[in-house]
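The block underneath contains the structure these notes are about, expressed in structure tokens.
A single protein chain has been removed from this complex, and every other one stays in its place.
So, subunit A:
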């Protein structure tokens, strides 16, 4: 499954989970506010037991609703609904065996409805559970991933272009790169940083370049993670700044490297490229990547929050560096 299709599927599961949550809320409120009406519709208004059971089921529905509407972990809560359905179907089965006439007809209708809802619950629960395996971002089992990002830098296009065209500058702001070494007029050797997968390196060639406007490149040979990239430099309407539009595409393999890459990009792969471009802007506009006490490691910061406290670093921390 492509990452995009997986994302659509996840959104659908989240949406359906919320829908079920609202249904639980409606049922729960009805069962608590008007238990006798619910008992009559269900054909169990002749039973003393149902007087106690219906409000209890109502309370249970409210618990489902709270879980489904407030938690992002729809899978666990969808399964509680499936368990609830099983209880209801059992209770309805017992009630059916003891009744005839119009009450039996009403009971059969309610049982049919619950059975249909059970199917939806079961489907949602199974999909919500399975979506974890698919993972967000790049598919764990491999697949292609395309990232786009854009920023505006208050420097002329010629300057921004020149900085990028010297590919050896890329590691100053791109978090996943350890080093880029120029090997020819259009060829270069790229080495990834540890979090991207240890000892991953590849050759690349520039496939298109229009000075001041565009650079495109792709990996060559037997790259572990075949990739392509392009960047366009567009004069901004203010007449001073440059819009930078970047597209990166990765062909992510299975196996250890694929896993490392997937882990690196994590839940929000776009965030990484956005941050890369923010650092590019800092470097070009201010001279270097800005550091704070909470986030002192520049591009080596791996976690947005919680970070280290906003208080000065000790000598030991400073000496130890990014892994502290």
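The rule we apply is simple: contacts are C-beta pairs under 8 Å (C-beta built on N, C-alpha and C of every residue); 3 or more make two chains touch, one makes a residue touch a chain; residues count from 1.
Keep in mind that, in the parts below, contacts and distances are computed from a predicted model.
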Next on the checklist: Not counting the visible chains, the remaining one has a UniProt entry; which protein name from "GLPGLI family protein", "Glutathione-dependent formaldehyde dehydrogenase", "Group 4 capsule polysaccharide lipoprotein GfcB/YjbF" or "ABC transporter" does it give?
Outcome noted: "Glutathione-dependent formaldehyde dehydrogenase"
Next on the checklist: Can you say which of A:108, A:162 or A:295 touches the chain missing from this structure?
Outcome noted: A:295
Checklist outcome for this item: Per the whole complex, from A:39, A:176 or A:281 the residue touching the absent chain is A:281
Item to check | Positions on subunit A contacted by the hidden chain, ascending | outcome: 152, 154, 238, 241, 271, 274-275, 278, 281-282, 285-288, 290-296, 298, 301, 304-307, 309-315, 317-318
